[in-house]
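Every protein chain except one is present and positioned as in the full complex.
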Amino acid sequence: MTTTTSTPSRWERLRDSFLWYSFKRDRTAQLCLAVFICMVIAAFASPLLAPTDPYDLRQIDILDSELPPFWIDGADERYALGTDAQGRDLWSIVLYGTRVSLLIGFGAVMLQALLGVTFGLMAGYLGGRVDAFLMRLADIQLSFSTLMVAIVVGAVVKATMGSAFYSQYAVLMLILIIGLAEWPQYARTVRASVLAEKNKEYVDAARVMGLRSKRIMFRHVLPNTLSPIFVISTVQIANAIISEAALSFLGLGMPETHPSLGSLIKAGFDYIQSGSWWITLIPGAVLVVLVLSINLLGDWLRDVMNPRLYKG
Amino acid sequence: MALLEVSQLDVRFALRQGEVRALRGVNFTLERGERLGIVGESGAGKSVAAFSLLNLIAKPGFIAGGSIKFEGKALNTMSERGLRKVRGNRISMIFQDPMMTLNPVLSIGEQMVECLKAHRRISTKAARAIALDKLRQVQIPSPEKRLDQYPHELSGGMRQRIIIAIALLLDPDIIIADEPTTALDVTIQAEIMALLLELCEQHNVGLILITHDLGVVSQVTQRMLVMYAGRVIEEGPTREIINDPQHPYTQGLINALPQMATPGEKLNQIRGSMPSLSNLPSGCAFHPRCDFINRTNGQPRPACTEQVPEFVTSGNCRVACHMVAELIEDRRLKEETS
Partner (left out) sequence: MIAFLIKRLMHAILVMFVISVLAFAIQDNLGDPVQQMVGQSVPESERAALRDRLGLNDPFLVQYARFAKNAVQGDFGYSYFYREPALEVIARHLPATLELVFAATLIIVLLSVPIGVYSAIKPRSPFSRFFMGASIIGISIPVFLTAIVLIQIFSIGMTVTLFPEGTAWGAWLNSALSTQGNMPSFGRGYDLVHVMGHWDTNLATWDGLKHLVLPAVSLASIMLPLFIRLIRAEMMEVLQSEYVKYARAKGISMRRVYFVHALKNTMLPVITVGGVQIGTMVAYTILTETVFQWPGMGLMFLDAINRADIPLIVTYLMIVGVIFVVTNTIVDLIYGFVNPTVKLTGKPA
């Protein structure tokens, strides 16, 4: 009974009142959301927007390699942003690369959230030994740093499965690796807000009514932990995209035939000494704009919603 | 000339929703060695008044008008450097919650010595000697040990004794005590209050005691102010106000004391609650809660809803109430006719 009325009213409250009000007043937030949405649309519409298909080897001419972007002498009008070392159109490959980066970012955050929210709810609600075990595990993993965990897991998986297999399933592998490495962030945040919610009257009331703990957790406590989850999700997407880029840069991520923004930066880095800076810095700039717009949105959300975030 | 003269003090808070007036035209004076109580419900502006005396109101708040004169010098327009020489030296403060007031990472000795060193050219050794002497005066057990301890090692009562010792460090002229016993255990409250009174009498220190506890005010102070919604509504000698309150609000406060109630019956609460400062009732801010209105057919008097009452003198007291003003006027007319 209570959930059907409380859940939608919470969302309505969020949408109708302060969140929307402050969004209307905040120029930075509007700009960031616009940039972010444009990039997402452009990335997922890349087959339509890109003049060439960078995955199709027949469309690539090695003679066209390392052509500069249009504002530099020696540019080719077919390639507005120039070409990379293999002669691929940089505009097309960046669009496709952004799609790969976003896909991995979203996928990894969904996995993190799934694991983290489940473990966080269990730890916070059940308490005792479950709590101690899960939180100690999260502590150890966090003290080892999430990037380190991702690198190690990536290295081990790559060594076990072999490079060819790893490249073939790279998107899935990266989602798994980054998802596994970052769940403690969610778990801690959810646990903190569950502990805060747990002692409130409505949970007692639900228990007195004889509801089972699983139902109380998912139907009563979880909706009230949504706003901190929402806030950290923005930051986590930005982090996941950066982690993916880092793994790809180290050669533990997307192969060059199917590049993400990170592997484009890595591939271009080899040519920076020869003066072809655009191969690495254009995908780099796209990555920064993407991550920056998400981070600024996250900052704004945190200020507006001001949830109980886990500190430290 | 009084030691401290506050006239027409106006304090506002510049909030996002607009300006809120926390104090409106507050006047009072304090003579050397005099003990003054400021009484009212929470939200009446007592603490704002206390902090504005030393220009210590936190940011959105500011002094919008009026003057605060200490020994004839205006504190409200004084430079920060000049104010610093007064703060803690000539006028010191005691805060409400001793658990929050002392810095948790500095030793008691350090927090006492820094205060002395800020106002006097003095060696650390001499400063510690003075600090130790003050700790003895506040009757803290084994005072020698305390200087090297940290706040978390001491109980609330002990911490408030230390804060009193710090307040006395530089032999000030005035101590402003903002609800000094509210955060303490009931058993310790009386002890601390008695200590504060004794030390003030002994050193001839003026005291401004901010509290909502009328019992404490009647024991400690010689004069008192009653505040409501940012204004002073009654002032005079403590004994007279307690024995014969004029303003309906003051009467309500005194009737609400537990010792005024008959055993087995409900306490006599004042109806309603303090209005929010951003949305004050017109005229006399107390009129929606005032009992005098209801006696006249339940209809509020036009004067009460339209006009802010002026002060009238009744005996040694001054009261801001239309009702009291009318009663006094009636009495005067009767005396004239007879």
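Note that the chains are named A and B in the order they appear, and that numbering of residues resets to 1 at the start of each chain.
Throughout what follows, a contact is a pair of C-beta atoms (placed from the backbone, for glycine too) under 8 Å apart; a residue touches a chain by one contact, two chains touch by 3 or more.
Values in this document were obtained by computation on a predicted structure and should not be read as measured data.
Per the touch definition above, the residue from A:Ala34, A:Leu114 or A:Ile140 contacting the chain not shown is A:Ile140. Contact residues of chain A toward the unshown chain are 136, 140, 142-148, 151-152, 155-156, 158-160, 238, 242, 245-246, 249-252, 262, 265, 269, 272-273, 275, 277, 280-281, 284, 287-288, 291-292, 295-296, 299, 311-312.
Think of the hidden chain as still there; on chain B it touches residues 54, 56, 58, 80, 83-89, 92-93, 95, 97, 100-107, 114-115, 118-119, 150, 152-153, 166.
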